[in-house]
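Heads up, one of the protein chains got dropped from this complex, but the rest are sitting where they should.
So that you can tell them apart, the chains are marked A and B in the order they are listed, and the count of residues begins at 1 in each.
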Amino acid sequence: MAQDDLQLMRDLVDNQPDGFALPRHFYTSQDVYEHDIKAYWNHSWIWVGHVSQIPNPGDYFLFDYAKESIIVVRDREGEVRAHMNVCRHRGSRVCTEKQGNARVFSCPYHAWTFDLSGKLRGGRAMGPDFDPSKYGLFPAQIRIFEGLIFVCASEDAPPIDAGLSELQTHAAPFDFANVKVAHEASYPVPANWKLALENYMECYHCAPSHKEYSRSHSLKDPAEMEGLLEPLQERSCAIGLKTEEVNQTGTDSAGPAADVYWRRYPLFEGYQTGSKDGQPLAPLLGTLTGFDGGATDMQIGPLNNFLIYADHVVGYRFVPTSLQETDIQIVWYVRGDAEEGIDYNKDDLTWLWHVTSLDDERIIRHNQEGVNSHRFEPGPLSDMEWGILTFYHSYLAMI
Amino acid sequence: MAQDDLQLMRDLVDNQPDGFALPRHFYTSQDVYEHDIKAYWNHSWIWVGHVSQIPNPGDYFLFDYAKESIIVVRDREGEVRAHMNVCRHRGSRVCTEKQGNARVFSCPYHAWTFDLSGKLRGGRAMGPDFDPSKYGLFPAQIRIFEGLIFVCASEDAPPIDAGLSELQTHAAPFDFANVKVAHEASYPVPANWKLALENYMECYHCAPSHKEYSRSHSLKDPAEMEGLLEPLQERSCAIGLKTEEVNQTGTDSAGPAADVYWRRYPLFEGYQTGSKDGQPLAPLLGTLTGFDGGATDMQIGPLNNFLIYADHVVGYRFVPTSLQETDIQIVWYVRGDAEEGIDYNKDDLTWLWHVTSLDDERIIRHNQEGVNSHRFEPGPLSDMEWGILTFYHSYLAMI
Partner (left out) sequence: MAQDDLQLMRDLVDNQPDGFALPRHFYTSQDVYEHDIKAYWNHSWIWVGHVSQIPNPGDYFLFDYAKESIIVVRDREGEVRAHMNVCRHRGSRVCTEKQGNARVFSCPYHAWTFDLSGKLRGGRAMGPDFDPSKYGLFPAQIRIFEGLIFVCASEDAPPIDAGLSELQTHAAPFDFANVKVAHEASYPVPANWKLALENYMECYHCAPSHKEYSRSHSLKDPAEMEGLLEPLQERSCAIGLKTEEVNQTGTDSAGPAADVYWRRYPLFEGYQTGSKDGQPLAPLLGTLTGFDGGATDMQIGPLNNFLIYADHVVGYRFVPTSLQETDIQIVWYVRGDAEEGIDYNKDDLTWLWHVTSLDDERIIRHNQEGVNSHRFEPGPLSDMEWGILTFYHSYLAMI
């Protein structure tokens, strides 16, 4: 890792003009990328899954990003825990299956064995002075918000708890704790993770790039949306939802990367949910009593974004795999007791965000191609791109 | 980018002994490669195509090298222009099709729209203070020499105009302005672009490496060529050609990378052109009145090389795509009114430089493999490799 590259990065951070995109260096330097992972991702809350994926003691799954791997497991006492998937002996992955049920985690190299809480059980041939209590798996932090599992690889995680409490009253009627995974999909894009995230943070591109989304979602046109807000709020109240916005992002957040955001916005007339024909896709979530024709943008930390309809939830994350490779990972959740083929059709459910993600892959890819040019100069952001600035707020503070 | 690597490069530049190949570092360092693009390629004239490819207003094609992309387009007034293919907003490619006809260039991301002359037409949701005139596409410079299009991505292009005038009187009888593309081919080679270019700059390797070429082209043996020059010049005069050499290269050029070169040399007896059997391949070019059994090496800037027979022209460029990946791009031109299948046969036309390029791919690849060794030490150049030194002259001055 060259100090030159990091020094250049720091100079650019100091001189970043407000209201402009970031310079090329942030998207093209291997050193900046590795620093991103160490300084930003390892210190951020990352949404990794849902409690319904690990109902029983010993159930686990792995979540990987960059070169990191985290084991998320339900322990003997029923508590969900997260461990860094790195043996404390010589560093092998201790768990190599993506998901399963384990009694213990026994390293496949030299059989150092850890219990579900991460404690090392002795150490073969390690001599009399060896103290196993010093060599448990490194823990990752855990937060569970309405069944959604978040982890942070470091000890100083962003102060998200107050924000989560704020969101909780809004989220309660949807009862996320009792949803289930209907589908998961991954859209790899040859671009830096920040370009993928920035794409999600603004709807300035929706009108030109997403014709299916723009047909039904008013967010693409702030002026038009404005006129539809009041009628929506009446309908939302009627089905049991709170209508206030939560916007603790950027400078208004409790700390860098502790952003929380909640806003319900109108679909166009004739659309009850994010479906092709406007008709419902799945049973109503939680305690909702009907469709209000709205959709909620929920953000928990800059890295975790959710779109909440009355009958399903779509979660997004933008997982870096290398400097210019990012996995756009999407999970569709429906009511926990909904049955595929009876209560919902998977192709219909996933149609909108599948076609939209294919568009996004294309435009993010072309964005990276242009940013790679030596002649790229960051331009001014539009009024509709304020979300990018809230992301920069934490990014520039943490790196 | 590490200052260490660039410092080492500069030390090597200062100590480069005359008459020797360059050291390993120039062919193996990622930082030197990126510097090559910024300091040498972005400041050089690059042959990108021919006016016949874009006859009508709105016709365009893209030319890519390294991470750069340039739009070459004929504007409404019929003028050929070149724009950097980078949106001035957030950097996306504004044009993603390799060629076509466009009324405007509308960025696929947020629809910032540029006219054919590169001017930005307003900016949606950019607020009242936004000045579109500041955000037109960055222009690339253009020179058109006898229909051949050259671009330079920076403002301080090499002073090539006097050299082009000098060449013009020699080139006139061939009427390049009225040729057409008969075939294009690309030979990717896993080697640094400089090794590919150096390969073209000398014929010391012709005898051992190119048996087809050496059968017909006397350049492979300077002594033998000498004896054939005078009879050739008589024949050249007879068909309407000037016979003086133009050699403004290296220290004799008008400035770094402003080299121009023109020399007609003899084919062996029985060869009227660069064909397998010595027979003509296509109709005579321009105003020529016959075959003289010669071939012209024309160079316009170190990066652009042409081989001119009486009935066709072969252009070469060596386009870097990464540190050790180069695309050898070849274009065969014939008289504009020649018809394939009637006036020329494409397989026959392209035979010689297809087989020769396959040989070159192999020897350049093995060259890079050896240069990658820590034990590589640059050796002395032979008398037949002076062309490499003319390239080094501009390269060492500009990086």
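Descriptive notes on the structure:
Everything below uses one rule, namely that contacts are C-beta pairs under 8 Å (C-beta built on N, C-alpha and C of every residue); 3 or more make two chains touch, one makes a residue touch a chain.
Remember, it's a predicted structure, so these values are computed and weren't measured experimentally.
Contact with the chain not shown here comes from a single listed residue; of A:Phe138, A:Phe268 or A:Trp386, that residue is A:Phe138. Although one chain is not drawn, the whole complex shows that of A:Ala125, A:Ala223 or A:Ile342 it is A:Ala125 that touches it. Touching the chain that is not shown, out of A:Val72, A:Val86, A:Ala196 or A:Leu232: A:Val86 (per the contact rule at the top).
Within the complete assembly, B:Gly370 is the residue of B:Gly270, B:Gly290 or B:Gly370 that touches the hidden chain.
Of the options A:Leu12, A:Ile37 or A:Ala172, the residue whose C-beta touches the omitted chain is A:Ile37. The missing chain lies against chain B, touching residues 2, 4-5, 8, 21, 24, 29, 198, 204-205, 207-209, 362-363, 366-367, 369-384. Touch with the hidden chain on the side of chain A covers residues 1-4, 37-38, 42, 67-69, 84-94, 96, 106, 108-111, 123-127, 130, 135, 138, 153.
The rule is simple: only the chains that are shown with their structure count from here on.
The rotation that brings the Cα trace of chain A onto that of chain B spans 120°, given to the nearest 5.
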